[in-house]
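This is the structure, below, for whatever I ask next.
In this view, the complex is presented without one of its protein chains, the others remaining in place.
Our next item is chain A:
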């Protein structure tokens, strides 16, 4: 999450985050309004052109980020072929790919701290801080899960899987307590 901003600098990096997000919102609303296939194809060409304008390295990165989407596209294709409604399937798949690509464009070309700043201006310091805390704790909880899994395997031949969940949950509450104390030690949310 921390490394999602693309290191391939593009002209889009220089645009401020606020207008980018506003454009994305507008673009997505219009995209879901469209019923006709042709304007949708125009939207697809538009985002493809934006991706291409960032250069080859940037485009490769944007394509890689689409990987999880292809699975859903395949699922949609099978489902709508089975329903004998391929046109509708194509429409939904197009929407999905175009919307996700557009959203990724914003993520790839914006610094995380700029995003958090924007959220702070729009929704206040508490919400922004919450987002920052969530990002801080994704790697921490991941590490804890890995440690618990190692501790399990050190004393068992079987894999741990779901049985680690209670320990992880208790651990998360524990982390929350420590975090509250750390915030308090430096003045809390004032």
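Quick note on the criterion: a residue touches a chain if its C-beta (ideal position, glycine included) is under 8 Å from a C-beta of that chain, and two chains touch if they have at least 3 such contacts; residues count from 1.
By definition in this document, contacts and distances are computed from a predicted model.
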Protein name (UniProt record) of the chain left out of view, among "NADH-quinone oxidoreductase subunit K", "CoA transferase subunit A", "Cytochrome b" or "Cobalt ABC transporter": "Cobalt ABC transporter"
Per the touch definition above, residue among A:90, A:145 or A:179 touching the missing chain: A:179
Among A:25, A:127, A:140 or A:170, the residue in touch with the chain that has been omitted: A:140
Touching residues on chain A - with respect to the absent chain: 2, 113, 117, 132-133, 135-136, 139-140, 143, 178-179, 181-188, 190
